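One chain of protein is taken out of this complex; the other chains stay put.
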Amino acid sequence: MTDSEKICIDVLSGPDEEQPFHYAAGVYGSVFINELRDNKRLMGIKCPKCGKVYVPPRRVCPPCFVEMTELVEVSSEGSLYSFSVVSFGFLDPATGKEKPVPYTYAVIDLDGADNRFLHFLDETDHNKIKINARVKAIFEEERTGGLLDIKHFTMV
Amino acid sequence: MQPVAIVGVGQTKVEANKIRERFEDMVFEATNKALADAGMTIDQIDNVTTISNDFWDGRTISSMAINDACGSYDKNVSTAEGDGTFGAIYGLMRTLAGTFETTLVVAHHKGSESVMRLITNAMFDPIFERSMGIDAIASAALQAGSYMRKYGISEEQCAMVSVKNHGNAKKNPYAQLAMDLTVEEVMRSEMLSDPIKKLDCCPIGDGAAALILATGERAKKITEKPVWVKGVGYCCDSYHLGYRDLAGCDALVAAAKQAYTMAGIVDPRKEIDLVELHDAFTYQEPFWLEGMGFCERGEGGKLTESGKTALGSELPVSASGGCLSSNPVLVAGLVRIIECALQIRGDAGEHQADGVKTALAHGVNGPAGQSHCCWILGGEA
Amino acid sequence: MGKKVAVTGVGITKQSSVRHDVNGVEIINEAVRAALEDADMNRADIDAVVIGNMDHFEGINYVEAWSIDGNGGLMKPTMKVTTGGCTGSTVAMAAYYHVASGLFNKVLAIGWEKNSESDTTGAITTAFDAIWDRPVFAGAVAGLAVEAALYMHETGATEEDAAYVAVRDRKHALNNPFAHLHINLTIKDIMDSPYLSWPVKMGDMCPRTDGACALIFSSEDVVDDFPMPPAWVVAVANRHMYTYTADADFGSIDGPYWMTSLEAASKDIYSRVGISDPLNQFDMAELYLPYSFAGVKWMEALGFTGRGGGPELLRSGATDMGGKCPVNPSGGVLSSNPIGATALLRVADAALQMQARAGARQVPDAKLALCTGFGGCYWSDMLILSKDKP
Partner (left out) sequence: MADWRDEVEPWVLESRIKVPYTWTAGETGSHYLLELKDNKKFWGTRCPQCKRIYHVPKRNCPECFTECTEWVELGPLGTLRDYTIMRKAEPRLHTLPVPFAYGVIFLDGSDTGFLHLLYEYEEADLAEGLRVEPVFAEERTGHILDVKYFRPAKAVS
């Protein structure tokens, strides 16, 4: 058994093998999803202690450890905090298939929010994208629920 | 071991599907309850140990979902992945190490979000076992059959555990399945994998739990009713079902012995007043009680049948309703410790047992009771 | 007070892109047996085992139970801890707490990975929120690239500055027989490598590696049982600040934070050990630098230089072998990256340095070492090791 290539056996997971999950958004996340789908509005939530606005809404302000209840609408426009143009092929674990590349992964400062928002930017030439550029959300015509009811962001 | 006490506990109600809540919502509730119980604020927590499982949660680094909600922002924090009793031992170690005076331990689970049989199938070896489709129920059934045949434990005796625990659950507001059952109803329930029937099994539910540990002097300042950790033990047997004696439970015997030695317990039958078992299947009550030394080998069925394990009798076992009535996986072990603490404090409400001075909390990891963990808790330092 | 703790045995497997000769349990066993041999111990001498993995990386749940035949824990106390990329340092810290607690004297800490067995980026993507992150996320590469882009924007640092780190660590790896990559590269080689996720190029990223590492952590009461001098653990600390990826603050040059969790963890651990000038106080560092830009910016977060001072620090040669504080004499993560073992390898190599047995990569007279682990959502783990008993 010297030639390990020859004798090697690999056991593969089946082509249809998957673990299904029902990921609950919770009531806080559901507000965002529902408002985005029904009214093209982006909802955030405000910490009663430090006043920070988080998008999407969630229950706890991390540094303050207090419960948040005050919903606020944030803008669908903002500025580009940072970005990367993804050009390597990789597998999308939600489908088991290769994710189409290139695409631009954008970290966005939405107007009215204090944390950031992660989405696609429609420009994939890194020379044409500038940090701090103004961007806005482009909504899908047919919205079915989920983050991708925003099609992508685009530079204004 | 230096003195360490449980100074605060909190748990959510366990439900089949908390569709309105995420992991973080449940953890925030449990954490705040534990803090309120201890009369503490999050600033007084020195470090945090979280407990969760990536397979069940459908997320690599499952603890990433709940660090905000357990107040670990800008604190030392780490994650154990296994039953809550094991995670709590990691919390205990961190409390004993001299760096921290207080440790928050939190666990969460949402069985509603995954497919139980697929997840538990994935605990088996991918090269030699997983493709057979074996899951938690089938592996437990292999063990149940072997144990019951070897010692003449009857299905009716096991059914009595189901009747007792689901009945106890009626007195526990946090329990998921509270039911008035008869032995006949359990016996008539659907056979899943011989000899395990539907009502021999735990439900897999959604819930979270939290407890706070503190070093001796600090514990006394925090609460008038500290519950002291007297001894702990844990031990892991062979993984492959064919490499170990399924009708034995050697790892439990070793874990219990380790915990008894540390706690100075010579005769558990006389010195332990209550047991919270990790009883995900009914056969496990007689089986685990034998392993812990509460009766001779093979006598567990008679012990259950005698009624001595009922609430109000000599050795209440799973007075809370146990895992059989609520089993948010991993959380369940932490709840066993919490329930023992409540019993010792006299705060268990309707399911309070009389005169509980010393209690044993038990947890299990791996297929068919591969790895066991025992905690001995007491009211006096 | 807790017991003082030392590393008293080190086992590292052969590392390569694919280890077809062994399955997961067997590669774990290879590391464990090497550590036992190094410490002149038998399996019977182990009091407890702690191991970690990232379930969806290997498709293995309950790793402590599954690997029991190889991990040495059969009929012993065995525990699993896991925190993603920092799993290895989390395992090291857990082993430290096992011993410091006084509950155990000799504890085995194990990290391992068979990266070849899954799609790494696909698996890493599952670490992020299914609803808010995964639809647009591209694993660690893009997650780090956005930090790099902002760093360059804020400081004027260049891709060439980052490439210096990629060249340095791989040059160091030539001295390490255990390293996965043994390649001598130039800055031009890195600059010429293709973009994976702008501004991060192939040459800026760590490889995917199959490998394992095991360490023996022992109590001060038993360190004399071992053939090698102990490498003492002086302190451990960590910060896992972010739950939501969108909260991660990569910092502005004049903002409150630069690399939040690393700065907070450093503040914690430095204050406990009395570190005020890390560049001069540490003799060497094994840092979890998963991509080249981290070797510039994170040096600033760690206090080795001021904000924006990273490029100058590097080009001064201070972090090269022979410099004031050589960084990653082992070759670091950029040369070997068996993910579940990667952060434990940092501790392993620092321990070898403290024991003065790191061979060709030995830093002469090294007495104090810094190790870090990185993972999750910009999370940081830190350990400080010392030649002398603390």
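Which chain is which? They are A, B and C, in the order written, and residues in each are numbered from 1.
Methods note: a contact is a pair of C-beta atoms (placed from the backbone, for glycine too) under 8 Å apart; a residue touches a chain by one contact, two chains touch by 3 or more.
Nothing here was measured: the structure is a model prediction, and the numbers come from that model.
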| item | value |
| --- | --- |
| Where the missing chain makes contact, among the chains that are shown | A, B, C |
| Listed residues B:E15, B:E101 or B:D135, member touching the removed chain | B:D135 |
| Listed residues B:Q2, B:S146 or B:S313, member touching the removed chain | B:S146 |
| Residues from subunit A at the interface with the omitted partner, ascending | 1, 4, 7-13, 15, 17-31, 33-34, 69, 71, 91, 93-96, 145-146 |
| Subunit C residues touching the omitted chain (full complex) | 18-24, 26, 29, 32-33, 36, 42-43, 56, 58-59, 68-70, 72, 74, 114, 116-119, 122-123, 126, 130-131, 134 |
| Residues of subunit B in contact with the chain not shown | 19-20, 58, 115, 117-118, 121, 126-129, 131-135, 137-138, 141-146, 149, 190-196, 238, 240-243, 246 |
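Going forward, only the chains that are shown with their structure count from here on.
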| item | value |
| --- | --- |
| Higher-contact pair (C-beta pairs counted), B-C versus A-B | B-C |
| Approximate Å spacing (C-alpha centroids) for the pair subunit B, subunit C | 34 |
| Chain centre separation in whole Å, for subunit B relative to subunit A (CA means) | 37 |
| Per-residue multi-chain contacts in subunit C, two or more chains | 56, 59, 123, 126, 130, 241-244 |
| Sites on subunit B at which at least two other chains make contact | 24, 55, 58, 67-69, 73-74, 119, 122, 126-127 |
| Contact set on subunit C toward subunit A in their complex | 20-21, 56, 59, 119, 121-123, 125-126, 130-139, 141-142, 145-150, 153, 194-200, 241-248, 250 |
| Footprint of subunit B on subunit A - complex, ascending | 11, 13, 19-29, 58-63, 65, 67 |
| Subunit B residues touching subunit A - in the complex, by the definition given at the top | 18-22, 24-25, 28, 42, 55, 58, 67-69, 71, 73-74, 110, 112-115, 118-119, 122, 126-127, 131 |
